[in-house]
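Missing here is one protein chain; the remaining ones are kept as they sit in the complex.
As written, the chains take the letters A, B and C, and residue 1 is the first residue of each chain.
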Amino acid sequence: MRFSIPIRVYIEDTDAGGIVYYVNYLKYMERARSEFLRACGFEHRELLQQDILFVVHKSTVHYKKPATMDEALVSTLWIKNQAKVRVIFQQTIARQSDGEVLCEAENEIACVRYSDKKPQRIPAQLREGFATISGKNAQTHFESDK
Amino acid sequence: MRFSIPIRVYIEDTDAGGIVYYVNYLKYMERARSEFLRACGFEHRELLQQDILFVVHKSTVHYKKPATMDEALVSTLWIKNQAKVRVIFQQTIARQSDGEVLCEAENEIACVRYSDKKPQRIPAQLREGFATISGKNAQTHFESDK
Amino acid sequence: MRFSIPIRVYIEDTDAGGIVYYVNYLKYMERARSEFLRACGFEHRELLQQDILFVVHKSTVHYKKPATMDEALVSTLWIKNQAKVRVIFQQTIARQSDGEVLCEAENEIACVRYSDKKPQRIPAQLREGFATISGKNAQTHFESDK
Partner (left out) sequence: MRFSIPIRVYIEDTDAGGIVYYVNYLKYMERARSEFLRACGFEHRELLQQDILFVVHKSTVHYKKPATMDEALVSTLWIKNQAKVRVIFQQTIARQSDGEVLCEAENEIACVRYSDKKPQRIPAQLREGFATISGKNAQTHFESDK
């Protein structure tokens, strides 16, 4: 089960090589995670007020082909694994026109306290929200998490 | 006659002050100009291939109130004045919820050759495109341009 | 009396036009303000802990010539005017090689409370710090500020 948002490449995203500056794919991926969170009924703003912050812990990114100025892209995610404190997202950035994947990544996100940046359990309501969107597979991961 | 696009505030847009990093309003404004260009039937990509580049020549920006994480905004533009080589855009960033303007600016854009960055006339097709979207007022400016 | 820092153009600063993406000049200018603050004995980090945040209120920017990849630049500021709540900085970005000014701006900075973003007086210690660096002229402005 996958979650996607459209992305448009603007001048701000490009570099002197004439293509999307590679770190910006990570921004496109985070936009998808933020919209996924919103689709689950949560926003960073209110989570911060509850002392909850999600931080990226590890990323493995494979830049396969460049995206260019003005291109219409799709930023897609699915949950590979969910544990008490961490969620692993599989993410891709693909061309909208032909679906070719330009960049793919595995991003491990940790839940920390905003106040002291120490790890904390992902709140139950959020885990349930993730599971709702992520479907049966994710739920299995959720249940097997010890 | 105005042209607007929706903008969502993401983490990438914020700073340690907990609000949108002020230079990012200028990115939101440029996205509106790029989408306006697209609505007129043009894209930067093809214009670059025709040796046409638009560069910002002058900006006067008034930052009135901060936008915050997750906020839904509207980026609006209208053409204040069009001349042979330059277009002056009036632009605002407003909250979607109540329409309050958070940032307003006047941006003067110049048309230059991509190859040597020298000023060049805005191609007639583009000026007509601008006029179509911008309505009678813009057309008047267009005609009175000497 | 002027304060300057060196700036190097990196890929992250450029766009598909092959030149520095124009909003990045504003980042170069803010780096100079941050280093000026540090030279005065202050850092944003500790000011935030004292509920002090500086925000840009108005900017007038004139982009004169493009800077290119790898170029060595100089970001310079001087204080044009200091009042209770606001400071107006004159700022330039110039090429290091020949001193040609590529971008110049007037940036009006306001002191606000970090907690509620309401205006507050610039703390006396900071105003004195600014005056020390800014020399006699700035001190005059400081004294005449009602």
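The criterion applied here is as follows: contacts are C-beta pairs under 8 Å (C-beta built on N, C-alpha and C of every residue); 3 or more make two chains touch, one makes a residue touch a chain.
Only a predicted model underlies this, so the values are computations on that prediction, with no experimental measurement involved.
Of C:34, C:60, C:81 or C:96, which sits in contact with the chain we cannot see?
Residue touching the absent chain, from the options given: C:34.
Among the options B:5, B:69, B:110 or B:131, which residue touches the chain absent from this view?
B:69
So one chain is hidden, and I want to know which residue out of A:1, A:23, A:39 or A:72 touches that hidden chain in the complete assembly.
A:23
Where does chain A touch the missing chain, residue by residue?
Touching the missing chain: residues 16-19, 22-24, 26-27, 30, 44, 48, 53, 55-63, 65-66, 114, 117.
Provide the residue numbers of chain C that touch the chain removed from this figure.
So the residues of chain C touching the missing chain come out as 8, 10-12, 27, 30-31, 34-35, 38, 43-45, 48, 68-70.
What does the interface between chain B and the hidden chain look like in terms of residue numbers?
Listed in rising order, the touching residues are 11-12, 14-19, 21, 23, 68-69.
As a working rule, only the chains that are shown with their structure count from here on.
Between chain A and chain B, how many degrees of rotation does a Cα superposition need? Round to steps of 5.
Answer in degrees: 180, to the nearest 5.
As a quick test, compute the distance in whole Å between the mean CA positions of chain A and chain C.
About 35 Å, centre to centre.
Chain A to chain B: how many Å between their CA centres?
29
For chain C, give me the residues that contact two or more of the other chains.
16-19, 23
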